[in-house]
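Moving on, here comes chain A:
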Amino acid sequence: MSAPAIRIKGLKKNFGASEIIRGVDLDIHRGERHAIIGPNGAGKSTLFHLISARLPVSSGTIELKGENVVGLKPFEINRRGLSRSFQITNIFHNLSVFENLRCAVLWSLGYRYSFWQRLAGLADARQRAEAVMEDIGLGKRRDTPAGILSYAEQRALEIGITIASGADVILLDEPTAGMSNTETEEAVALIRRVTEGKTLVMVEHDMGVVFGLADRISVLVYGQVIATDAPAAIRCNAAVQEAYLGTSLNHD
Partner candidate 1 sequence: MSSRLVTRSRLLLWGGCLALALALPLVFKSGFLISLLCQMGIMVVFSLSYNMLLGQTGLLSFGHAVYYGLGAFATMHTLNAIGKDGGPLVVALLPAVGACAGLAGGVLLGYVTTRKAGTTFAMITLGIGELVAACSLMFPGVFGGEGGVSGNRVIGKESFLGFTWGPQVEMYGLIVLWAFVCTVAMFALTQTPLGRMANAVRDNPERAEFVGYDTERVRLLMVILSGMFAGAAGGLTALNYEIVTAETLNAHTSGVVLLMTFVGGIGFFYGPIIGAILITVMQIVIGGMTHAWLLYFGLFFLFMVLKAPGGIASLIAVQRNLWNAGLFGRMLPHYLAMALPVLILLAGLVGLVELTYALLAGEGVGAGDTATKVLGMQLKLGSPAPWVTALAVTGTGLILTRWIGNRAGAAWNAALATLHGDKA
Partner candidate 2 sequence: MKSPFLNRLALAASVMLIGGSALAQVKIAYIDPLSGPFANVGEAGLKGFKEAAEILVNQKGGIMGQKLEINGFDNKGSPQETQLQLKAAIDQGYRFVTLGNGSGAAHSLIDAVNKWNARNPDKTVLFFNYAAVDPTLTNEKCSFWHFRFDANTEMKMEAISNFMEKDKTIKKLFIIGQDYAHGHQVAKYTKEMLAAKRKDIKIVGEDLHPIGRVKDFAPYIAKIKASGADTVMTGNWGNDLSLLIKAAKDAGLKARFFTYYAGGLGTPQAMGAAGENLVLQLTEWHMNVPTKNTEKFALDFNKKYPGVWFYYLRVNNMVEMVAKAMNTAKSTDPKAVALALEDMRFQNDTGEVWMRKSDHQAMQPLYISIFSKADGKTVKHDSEGTGYGWKTLATISQRDSQLPTSCIMERP
């Protein structure tokens, strides 16, 4: 087996005097579905921001498929096959659903900054965008501006944009936040379907989603990973129980 999808070593991040990520070491294997859980303020989203280069790293290394990506820009990391979604919906509001998805596939198909090719003539981009659109169940909303979609539809589109480029490492930040139960079920099915054969890392609060979907779970508390294991083992882990799960799980 080659290098892990993501390998994090001694990662630290501080904002001014306060340290949010306090030395994280984590390996994410290729092809696994990995969930990161932890109480509010543990630094889960910050960790994502560091991996995807939305925030600069204070110290430590992050390797993507064996290559150190610290210091690269977001688009450079994206081009190396890592794609992410956001906790707060982050789509192109004035573009239609189809255009949103087509924008997401252009780079990976090698069209780059082309201003000599017509979009309408790029059959592969169209087909891929349409395929993703069907996948996420927005086929009927093809020409609707993304800004006026319903919340659940926007979340689906968010996932669609994230996976459209065909990246093999996918980061999803709370994909089901704010959804009703039925919507959550649909979203889980969607995530399962579209990440088939890819590496998935997700931050999630809904324990049902986490334990239903993840192959392995890491628990992040106060900027440190206190445990990484299979779901069953995490349930029994004493440290996790103490720090976090004890209350939360019993309440569910």
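By our rule, a residue touches a chain if its C-beta (ideal position, glycine included) is under 8 Å from a C-beta of that chain, and two chains touch if they have at least 3 such contacts; residues count from 1.
Inclusion criterion for the candidates: all candidates are chains of the complex that A comes from, given by their letters.
It should be emphasised that the depicted structure is a prediction, and the values quoted were computed from it without experimental measurement.
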Name the candidate, out of 1 or 2, that touches chain A somewhere in the complex.
1
Under the stated contact criterion, what part of chain A meets candidate 1 in this complex?
52, 54, 73-75, 78-79, 83-84, 90-95, 99, 102-104, 106-108, 111-123, 126, 144, 148, 161, 164-165
